[in-house]
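Complex shown without one protein chain; remaining protein chains in place.
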Amino acid sequence: MSNTFGKSFCITSFGESHGHMIGVVISGCPAGLEISPEEIQAELDRRKPGGPSSTTRREDDSLQIISGITGNRTTGAPITLAVTSHDIDSSAYAKISSIPRPGHADYCARIKYGGFSDQRGGGRFSGRITAGFVMAGAIAKKLLSKSGICIAAHTTELGRIQAPNATWEEIITTSRPNELSCANEAAASNMIEAINKARNKGDSLGGIIEVWATGIPVGLGEPVFDTLDGELAKAFFAVPGVKGVEFGAGFASSRLNGSQNNDAIIVRDGEISFSSNNAGGVLGGISNGMPLIARVAIKPTPSIGIPQDSVDLNTMQPVRLEIKGRHDVCILPRAVVVIESMTAVTLVDFAIRAQIIPGVIK
Amino acid sequence: MSNTFGKSFCITSFGESHGHMIGVVISGCPAGLEISPEEIQAELDRRKPGGPSSTTRREDDSLQIISGITGNRTTGAPITLAVTSHDIDSSAYAKISSIPRPGHADYCARIKYGGFSDQRGGGRFSGRITAGFVMAGAIAKKLLSKSGICIAAHTTELGRIQAPNATWEEIITTSRPNELSCANEAAASNMIEAINKARNKGDSLGGIIEVWATGIPVGLGEPVFDTLDGELAKAFFAVPGVKGVEFGAGFASSRLNGSQNNDAIIVRDGEISFSSNNAGGVLGGISNGMPLIARVAIKPTPSIGIPQDSVDLNTMQPVRLEIKGRHDVCILPRAVVVIESMTAVTLVDFAIRAQIIPGVIK
Amino acid sequence: MSNTFGKSFCITSFGESHGHMIGVVISGCPAGLEISPEEIQAELDRRKPGGPSSTTRREDDSLQIISGITGNRTTGAPITLAVTSHDIDSSAYAKISSIPRPGHADYCARIKYGGFSDQRGGGRFSGRITAGFVMAGAIAKKLLSKSGICIAAHTTELGRIQAPNATWEEIITTSRPNELSCANEAAASNMIEAINKARNKGDSLGGIIEVWATGIPVGLGEPVFDTLDGELAKAFFAVPGVKGVEFGAGFASSRLNGSQNNDAIIVRDGEISFSSNNAGGVLGGISNGMPLIARVAIKPTPSIGIPQDSVDLNTMQPVRLEIKGRHDVCILPRAVVVIESMTAVTLVDFAIRAQIIPGVIK
Partner (left out) sequence: MSNTFGKSFCITSFGESHGHMIGVVISGCPAGLEISPEEIQAELDRRKPGGPSSTTRREDDSLQIISGITGNRTTGAPITLAVTSHDIDSSAYAKISSIPRPGHADYCARIKYGGFSDQRGGGRFSGRITAGFVMAGAIAKKLLSKSGICIAAHTTELGRIQAPNATWEEIITTSRPNELSCANEAAASNMIEAINKARNKGDSLGGIIEVWATGIPVGLGEPVFDTLDGELAKAFFAVPGVKGVEFGAGFASSRLNGSQNNDAIIVRDGEISFSSNNAGGVLGGISNGMPLIARVAIKPTPSIGIPQDSVDLNTMQPVRLEIKGRHDVCILPRAVVVIESMTAVTLVDFAIRAQIIPGVIK
């Protein structure tokens, strides 16, 4: 396992679904950043269950600041943040320990860790570990805001329902109160319908999250290997369920001609800009000053009520598996803040490396 | 700039388009691997210009083994491989040095490196640096072959022409002699037509490369951050022109229900397997024993003959830019071996970390 | 700050002297290792105050296993271990917050972290953070023991009292129960006398710790930069108070002729060995199969009762500083287990990289 991400702003993730604590250690955060527990808790609350698509599990996810913040200021020392696990019901999992669940990492983990991995609730592979990502993201976002960089994500597609293209203003103002984090009300109501239909069948849905970051100066990204897009993609694939990542026009750009896809270079307000943003804000692995735009494809929740084919690894006999745990029909609404967080964490790392963010915040 | 990739099998890339040498240093390659210069040269030759879509530049790309291989055996010391640049015509570039080319990194690089970067031929951002990736890939592939892991990529879409799904046998047998590395002859001939049409207009095309890796044991990948898919995505984004990456069903999986997307777990030949491969061989960031399948979206070549809008950075006045250099209409056919190489380099790193590949090859 | 050490077996340290918790996250520990809380606690107890040279502070250092161990077995997930702080008396420190203490990092930290660092009890620079190193070391030692590698350190000099050379048997059998971890009784009693004398004067003492590791196979160490000796030295300098590190004959070897210093190569019990061990078990940055022997020079505790010259940073006026906190006269006896721990952590990292330790412990 490799649980640390970032070169200058490093986050180390720890915890399992049904363990004592899930958390993160942040190393390399500048000293002096003002941040309150409430600000971090507010981000955690955005990934809490409770929306129309989510599990009925209660996850309090109540923040504990273990180190690195004193008097609401970062001290320069590693910041350790954690949530304690409550309301754990492992009974549903106990029965299936020798039967890997389709679409989950159960089988891979069992082989890789010799049967010693903690399988309860998905263990280390559970979506619950993203609570740590979100706590780190809260710090990262606050840091970025000092440099005028702002991040927002939204659900742009869910259960085959596509929301129309949204503007930055729509994304930041509409999405947050909306339970699905979808910027378009009509699409959101269709998505809820799709969710209810899937839930009734015991099935699940996937979708696409789009994340924007504005205010990024030209020059973030360290090619040829630590590219802005490459590190973001790596960060996104750490989120359970992600199967694809694209920037700007993405896969669609592969179907354009060069004359259509190239963003013309123009002067806007006395500064270099681009007439369009097919690049999604990144050229040659470096930010170009336009909004960064990435889209992340998330597969449908693998835990479904419909019986599925699996194998009992003890007997090597086929079994018909029914999963009875409480699961999200679709994780997208809760994953929006996670994608924002990984974006923020990655951008902060590059911003420190590019000396956009200083070693001490006054 | 960050020019080293990998934790155990580390490649360090160096060189600029019009510099003296383009190359790679490979650190962490096991000693004793038998590899001939011809094997490495054969891979280099696969990315040479010459096919229907490529530039008329002559790039000999003649291999030099600088260190780390003695008597066709790796010694355990860092392996340095390079090609020397010939036939360099910088004249076309000299004129436009203050005018960034749309779709290129010119403007970003100028800002990030304060005007000191070598702009000739795209400098550090040129596709030519991927010659280094290919030399590293040749070593990586040879190493993987010792463990029964085999990699092949093919052009699955080019200029909006989609090739039908190919089998592993088609990919490895058909693709290589084919100048477009497309496994389907009818599609290939349509692609060539599209290329000729684009060339006549001075325009360019993009497309999609699909890469497969077979023979991968269960357990490669080091979540939660160094996931198999995340590191591969990062590796792919180091290749100029890549705008999207997906695994297995990828973006399409976001439109499936869980009951459709989950790959059922079955017993095949006495071993655990899966009835389908929507996962693309990776679950929870770890290989699951099925073929690894990734698709990479590549944008159309940004250098086109059609005049484009840009700005003279010295005067901040708009200019109409005509690019007269010799460029590929579409880089996909030459990029196929590059995508294979980055796949190989990434897999070797994980295979060493998982102790699948030993420290000495006997 | 950079708080992660190791490439394959990575430890991330967190916590400040007067914070809520001091701990460590261990990433990359093989799954299946059997280890009980008692084994870890026993190591923690070795660095507890209580001996003749130590503070009268009570530090319970009671172990909490937060993640990564279930049923006394490592799961492959990151292992988080922590101790909670009790009996914190910050009053003595509050008064001197603008007056840096000579010999401490106070002034450096204040400048580097802009005055935001937690100065109480030395904050992040306190010896207390080595509790995290010891917990990681307990895991590392257990892992190494599976491969027959055994580590022991002893106090070889304290307050100018030198203990005679000790054999491996003396080090492992005599040192542990001895409160000073000195292998020689006569020397130990002289050391205690020196300690008492220094305490009466309000002064402090330093000394030298020697660490041995036996059972190391040939081949640990990854030159040219990640040498066995270089990484160990780096690990030791993370321990507060260390001012010098040497291997084998060390500084004394610089005064020998080559004919005296070279260890002759011989056959012993049918295997290659060496007639002497001036190399201290390492040649060319790689273990040579002989016992690894390193010596670490530790300066006298900087906190002393004798008044010292400092400056009030608010007024830039000289002040006469009297430190009234409860401090160790000499940290060596408590540091012995810390040096062992950093040795173990470093060796495990190399052993995993050399594939001596497998990914799963059965």
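In order of appearance the chains are A, B and C, and numbering begins at 1 in each one.
Everything below uses one rule, namely that a residue touches a chain if its C-beta (ideal position, glycine included) is under 8 Å from a C-beta of that chain, and two chains touch if they have at least 3 such contacts.
As the structure is a prediction and not an experimental result, all values here were calculated from the model.
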item	value
Which displayed chains the unshown chain touches	A, B, C
Residue of C:Leu44, C:Leu63, C:Ala109 or C:Ile171 touching the missing chain in the full complex	C:Ala109
Contact with the hidden chain (one of C:Ala166, C:Leu283, C:Val336 or C:Ala351)	C:Leu283
On chain B, residues whose C-beta touches the chain left out of the figure	1-4, 10, 12-16, 19-23, 25, 27-28, 31-32, 65-68, 70, 73-78, 80, 82, 109, 112-114, 116-118, 123-124, 359-362
Residue numbers in chain A that touch the chain omitted from display	7-8, 219, 353-355, 358-359
Interface with the unshown chain - residue positions in chain C	1-5, 7, 13, 100, 102-105, 107-109, 111-112, 124-125, 129, 157, 160, 198, 203-208, 218-219, 222-227, 229-231, 233-238, 240, 242-251, 253-267, 270, 272, 275, 278-280, 283-288, 297-304, 306, 308-311, 313, 316, 318, 354
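Please note the rule applied: only the chains that are shown with their structure count from here on.
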item	value
Interface numbering overlap (same over half, different under half) for chain B and chain C	same
Computed distance of Cα centres, chain C from chain A, in Å	38
Whole-Å gap separating chain A and chain B, where each centre is the average of the chain's CA atoms	27
Numbers and ranges of chain B residues touching at least 2 other chains	7, 219, 354
